[in-house]
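Below: one structure, written as structure tokens.
Taken from a larger complex, these chains appear in their original positions, while the remainder are omitted.
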Amino acid sequence: MFETGQFAVLWKKMAERLGLAIDFVPGDWRRGVDPAIVESKLREDRRRAIRAVAVVHNETSTGVTSRIPLIRQAIDRADHDALLLVDTISSLGSIEYRHAAWGVDVTVSCSQKGFMLPPGLGFNAVSDKAIAAAKEGGMPRSYWDWEEMLKNNANGFFPYTPSTNLLYGLRESLAMLREEGLPNVFARHARHAEATRQAVRAWGLEILCAMPEEHSNVLTAVMMPGGRGADAFRATVLSRFDMSLGAGLGKLADKVFRIGHLGDFNDLTLMGTLAGVEMGLATAGVVHTQGGTQKAMQYLAGARPPATEHARDSKGHDRAALPPVLAEAR
Amino acid sequence: MFETGQFAVLWKKMAERLGLAIDFVPGDWRRGVDPAIVESKLREDRRRAIRAVAVVHNETSTGVTSRIPLIRQAIDRADHDALLLVDTISSLGSIEYRHAAWGVDVTVSCSQKGFMLPPGLGFNAVSDKAIAAAKEGGMPRSYWDWEEMLKNNANGFFPYTPSTNLLYGLRESLAMLREEGLPNVFARHARHAEATRQAVRAWGLEILCAMPEEHSNVLTAVMMPGGRGADAFRATVLSRFDMSLGAGLGKLADKVFRIGHLGDFNDLTLMGTLAGVEMGLATAGVVHTQGGTQKAMQYLAGARPPATEHARDSKGHDRAALPPVLAEAR
């Protein structure tokens, strides 16, 4: 496992509680998993003691996206049979991700990020290799066992009482994603992330993520300048502008704030968000250069959005099907 | 009646259809009702042929707010017994308005603006003088007659099938307005209107309303520069940024666009709105100076908002009653 941020730390903590032996590669929380370290660790593992490589695809605590295809290649180059486990909690449905094509063995995800639903559903995609591993080994488990779910997949039943309302919601989420088209969804998140980064740099602030090729498209963590507390700044933004910025977690507590830009989000919600940050910086007296919001506007106005971005209105209805009158009332 | 804009014109048209004789004071759609003209018209009316002075408080088509207290004073100075009728469709609940204190005889309003509800409810506040006038005269009428409503006011019944769902909604609207406090609600709208005007001026565009003391706090109409069509610009903003700007109506068709800033609206929704306009200007190639959004941000960040503005969250729940966890989830 790799210390890429708070959710990697929590995953490791969970594994330790379950009694697993973890080789936790330390990190500075500013970059993703280094494929070269994956490869060397696995090459050194002559006795095949390593059973799995566990990677958080998008670290929600840091805004860093690890490059899963490169990690897969690293494992393959080392010719190691370890399983590849990937946490896609905050990436699935927002950033490109391919369970099968990228050779992932276990993908873990959820309803409350890219699927735009309340929390409550967890998803697993599992390879045949992972299923075989689960059958032959593992610790005592019941609810977390895949067997019951897999058995019922054939007939569509749930082995337990399902979150019915969230399943209805998921049906709609998937329809929305399909209608916009996944490539358009990913391009939209990329545009908003780039606009956000241009704003942060224009303010003269530093983005936590140190690796340009690992910038997250779903959130941007910003380092608080001048040794000031990020939480006091966040409190100012919440009370003055009714906007809740993400807190710094774990060892980043009070050191960063996080700007989310994922899910049901468009250019103008991003501009409201960035304006809230810039006005918050002014209100809280944080040293910065004005103009980040302006910079983001220039970028967004200049960069052509994906063709189908606005074909559905915010109520999920096809625009073309509505009479024009609805936009013209007094 | 006074030609202050499209809704004044429609009101006059309605009156004509009903067979009333109208003295329609012409106007350029850039200013409100001139109290001096009210006074002189009434002074000239020796035979008391004028039965009512009809004023649109806030002209939704122009962003001009007529000054009702001055008009009342003008009527009083002329010592005329004409009724004062006021259309508050787009002002009630957003801009200060006082039916009784300002000596208005008939106030007309609705559910879909300051009350933040779907369209469907109409309101009348009526003075004793208006009720007496309705009793002794008027043309044949049934649904529009106040008598049945007034009779049932005592017991809370409706003489007709009521819009039950909107009445439930109204109960909540009134609770929300009371919770924020009307003076705070009015101050909030004033702040957003001032920020909008600063943005428009920074873009080098002209505000339709020619009288500083008559600027509307609920919407700002902007003149399209350089002889370009406003509707093509509005279409660009709608398709690129999913935002529907108000159209120019009547003789302003294609000449202005209107920015709404009323109802359930806060600093960041305003910033999203202004950014949408500024990016639209750039995208559509309209000649303007960048920086209006920036200017509005400076104003909003500097001007202290009303103390209680954000005490309720966007779900209508009292913030203090919620455990802090809800803002901190991954």
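Per-chain residue numbering starts at 1, and chain names A and B are given in the order in which the chains are listed.
The working rule: a contact is a pair of C-beta atoms (placed from the backbone, for glycine too) under 8 Å apart; a residue touches a chain by one contact, two chains touch by 3 or more.
Keep in mind it's a predicted model, so treat the numbers as computed, not measured.
Colleague: With 2 identical chains placed here, what is the total number of copies in the full complex of this structure file?
Modeller: 4
Heads up, the rule we're going with is that only the chains that are shown with their structure count from here on.
Colleague: Which rotation angle, from 0 to 180°, best lines up the CA atoms of chain A with chain B, given as a multiple of 5?
Modeller: Fitting chain A to chain B on C-alpha atoms yields 180 degrees.
Colleague: Provide the C-alpha centroid distance between chain A and chain B, rounded to the nearest whole angstrom.
Modeller: The mean C-alpha positions of chain A and chain B differ by 43 Å.
Colleague: Quick check: in the complex, which residue numbers of chain B touch chain A?
Modeller: Interface residues on chain B, with respect to chain A: 7, 60, 89-90, 112, 119, 238-244, 247, 266-269, 271-273, 275-276, 278-280, 282-283, 290-291, 293-294, 297-298, 300-302, 305, 310, 313-314, 327-330.
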